[in-house]
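Shown here: the complex without one of its protein chains, the others still in place.
Labels for the chains are A and B, by order of writing; each one numbers its residues from 1.
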Amino acid sequence: MISFLNRYGRQLRILLLIVGILLLLFILFGLPMNLLQSSIRLATPYVLGSLAAIIASRAGVLNLAIEGMMLIGSFIAVAVLYKTGLDPLIGVLAATIAGGLLGTIFAVLYLRIKINLIILALAVNLFIANATVFFLRTSFGAFGTLADPSIRSLPTIQLPLISQIPYVGSLLGGYNAVVYISWIMVIVIWGVLFRTQFGRHIRAVGENREAAVSVGINVTRVQIFALTLSGMLAGMAGSFLSIGVLSQFVADMTAGRGWTSITVSLFAFEQPIPAFFTSLFFGLSEALSFYLQSRPELQLPPDLLLALPQIVTVLALVLVAIRIRAGVLLRRHNFATQFTQELQKLRQGQLIGDAPPKAPEQPASAD
Amino acid sequence: MKGKSQAMTSAVEMRHIRKFFPSSQVLASDDVSLEVAQGEIHAIVGENGAGKTTLMSMLYGLIPPDEGEIYINGALAHIAHPHDAIRLGIGMVHQHFKLVPSFTIAENIMLGIEPNRGGFIDSKAEAEVVRELANNFGLPVNPNLHVRDISVGMQQRVEILKILQRDAKILILDEPTAVLTPQEVSELLSVIRKLAQTGRTILLITHKLLEVKEIADRVTVMRRGQNVGTYKVSGVSVRDTATMMVGRAVTLQVEKTPAKPGEVVLKADNLLVAGAGGIPAVFGAGFELRAGEILGIAGVSGNGQTELVEALVGMRTTDGGTITLHGTDITHATVRTRRNGGLAHIPEDRMIMGLNLKTNLDENVVVTSYQHEPYSERGIFNFRSIRSLAQNIIDTFGVRSARVGEEIKTLSGGNLQKIVLGRELKGDPKVIIANQPTRGLDVGSIEFVHKTLVQERDKGAAILLVSVELDEIFALSDRIAVMFEGKILAVLDAATATEEQVGLLMAGGSLEHAESEKAQE
Partner (left out) sequence: MNVIRQTLDRVSIPIIAILLGLAASSFFVALAGANPIDAYQRLFCEGFGPKGCATFGDLIFVQAEQEDGSFQTVFSPTYGAGGNRLALVLEQATPLILTALSAAVAFQVGMFSIGMDGQFVLGGIVAAFLGYWIPDQIYLAAGVTDPETASESLRTIMHLVVPLLCIGASMLVGAIYSWIPGILKIRLNVNELISTIIFNAIAVQLVGYLVNFPLRSDMNNIARTRRIDDTAWLIPFNRGIFADIEWFSGARLGIGLIIALLAAGLVWFFLWRTTAGYEQRMTRGSSLFARFGGIPSARAALRAMLISGALSGLAGALYILGVERRVVDGFATSGTGFEGVLVAILSKESIIGILLVAPFFAGLNLGAINFQFGNLPRQLGGIIIAFIILFSSMEDFIRLQLAKLTNRGRARRRDKTPGEAAV
């Protein structure tokens, strides 16, 4: 299997590329525009969520509480708008701050008090899921959902010049602020990670903690900042769910998108730009499932269609794992062949034991 | 202590350093004094446990000395943390590099001190700084290459540039040639020479005496925490240095009759085993082990012994070569298959590998035999027989403070090792691989372990003893093999082998070379 991959590796990659391009063309031109538009809209929580996962993972901490950070964002956005009736963007801001706060708390509990990461994440997610509904009842008197005319959802924005371009215009224009912010965030996070000192330190901490410590970087501080940033992004993602699509908060409205965001990050090998495109794909699968539900003539059961994104997620996980495993096996194979050859050369050239090292001034001995 | 008299102050002076580790009862530094001149290339040699790394760790601020003073450039220094050392101009390149693989060379060198404008890194300036630095020192690098793509030798160069960038005037290199190819070794040696010419002081921790001969001005030999002597390299032979390194004749005496070796039971041939970072740790090693003999594998740790043992017992994949047990090929067999074939393993690390400290004595004692009768029948445990096994081990091996059914995590090292021994030897194994079997043990326990191994040998078992303690090797072995850089350099008859010979081989020399040196005198 390894030798097969080795020999035809290049051809396989070209084949995959062609298939990918064909698929892309089909998607762009074969599917109805409103489906594409909802794909882009629905991708937004995954875009922001995966960025949240990426920045935390890069700093060496798997943020398993993204689900909770998203949910608190959804809730706070609605709660703030309900209480104050202000501009929806204030709701987004409040959600972002709430997420960030939760991120900081999470970081302190994990790094300073050293609670087991998985248990901490489960507890946090559990707490948020219950606390949001709790306050829904006690502070707002609502049962399970909070909707009110005073909660304004985000208005859509028409891009001045771009919306006039024939096909691309309708693809790129007419979304709400959070969608556009999410696109900007992809660039921003990319910039932070790869162009700033802070980002450089994050990556050093995540990749080789020893290296960071040895040059005096305060690892804990970097990780706390990274997790706070992660929480902010997740909070923003949550605000999109509650005031970007609908204008209400529903209990458990994140519906596993936090976990899917982590998968997106894994699938994209923790890089922002591939994560963006992967998110689009997940947005598509979500949009597709809704779309197919709205076409009763196809007689496809809605529950199964809702499972479509999840199934895609599992396949994505498996694909990533296969790729990594193949890489490991390949490296092992290469090692064995390379050094067996070297060993043979050594055997033919001399007796066991090294000749003493010679400084460059003297002619090299038969090694 | 011989040494050059200096007109200038010494770069480094360590006076009467003492360091004792209470938890292992080891006196790592016993009134050690060291003096290194400016611009000198000073080698510190010694076997494992000699105390050289501890000494340098104290110089670099990784651990504090119990007693003694350190003077840098004539001034008393308080080095409590590596940052203090860096500020004083001391830099250390460790054996395991601290580089970020996905970063470029420039990014690694400038980590933490990146040139930036308001947080945004100026990559061009960064590369420029690094290029200039590299050229200044005659260590050219391409700043834009990623560290994961460059050779190990180049990675080491990056580490050196990293400390030079932070104004290191005193460089400590810990076993720098351990991971290099011969070509890279000569490159490194010329780099060291160049750096010394700039007035920098180089401290070289190593056990490879041929390299010391090649490059160093003076050498300090350490043994058992003491500074045995400092000599001009030009004035002392490799053979004598090796002898000093390993010390006087065997202080350990173990009663044993001559061996009566039988047939070959374990054979390793041309083994290739990967180590960390994709470099082979075992590179063509091989041996034949006979029943009724003890074959000792000597060598400074880090030359592939760990990986060799792991490959032999089945805990690490063998990438090339063959291992044969009683004529059957077991190169890719599971641990269990090998154990069923009569292979026992006394591991290097009894606390993590040899025992499970979270559980009790019974469960520890039965891990290699639980699936056999009488300890279990059809999947269900027979606790009575397990308890009697445990009690048997306690009695036969004299394990103190251990009781059947109780936790073992509070037992002393010696008693823990007795449990390991008891368990491994219970099944009358045909082949015993003992890896550093007396590490961290008190004198009484060491005696006991040695006596037991000899007993097993006399019963007809074949024993492979891997140890960094030369006394132990000489005391127990019937034949002595020396492992260096992943190969078995030579196998000597213990009766006729001398410490000089073995010490020399351990340090990478060859016997022919020693002969020629001798002839030159």
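Note that contacts are C-beta pairs under 8 Å (C-beta built on N, C-alpha and C of every residue); 3 or more make two chains touch, one makes a residue touch a chain.
Computed from a predicted structure; not experimentally measured.
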{"item": "Option touching the unshown chain, where B:V335, B:V443 or B:A495 are the choices", "value": "B:V335"}
{"item": "Per the touch definition above, residue among B:G51, B:G89, B:P280 or B:G320 touching the missing chain", "value": "B:G51"}
{"item": "Touch criterion as defined above, residue of A:I14, A:I118 or A:I273 at the omitted chain", "value": "A:I118"}
{"item": "Absent-chain contact - pick from A:I55, A:A98, A:A204 or A:I262", "value": "A:I262"}
{"item": "Interface residues of subunit B (partner: the chain not displayed)", "value": "21-24, 26, 28, 48-49, 51, 53-54, 57, 62-63, 313-315, 334-336, 338-339, 345, 347, 351-356, 359, 363, 367-368, 370-371, 376, 379-381, 409-410"}
{"item": "Residue ranges of subunit A at the interface with the undisplayed chain", "value": "64, 109, 113-116, 118-120, 122-124, 126-127, 129-131, 133-134, 136-138, 256, 259-260, 262-263, 266, 301-304, 306-307, 310-311, 313-314, 317-318, 321-322, 324-325"}
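Everything that follows uses one rule, which is that only the chains that are shown with their structure count from here on.
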{"item": "Subunit A contact footprint on subunit B (complex, rising order)", "value": "82-83, 96, 98-103, 107-108, 111-114, 116, 119-121, 177, 182, 185-187, 189-190, 193, 210-211, 213-215, 270, 272, 274, 278, 280, 283-284, 317, 319-320, 484-485, 487-490, 508-510, 513"}
{"item": "Residue ranges of subunit A in contact with subunit B within the complex", "value": "195-198, 200-201, 203-204, 207-208, 210-212, 214-217, 331-332, 335-336, 339-340, 343, 346-347, 352-360, 367"}
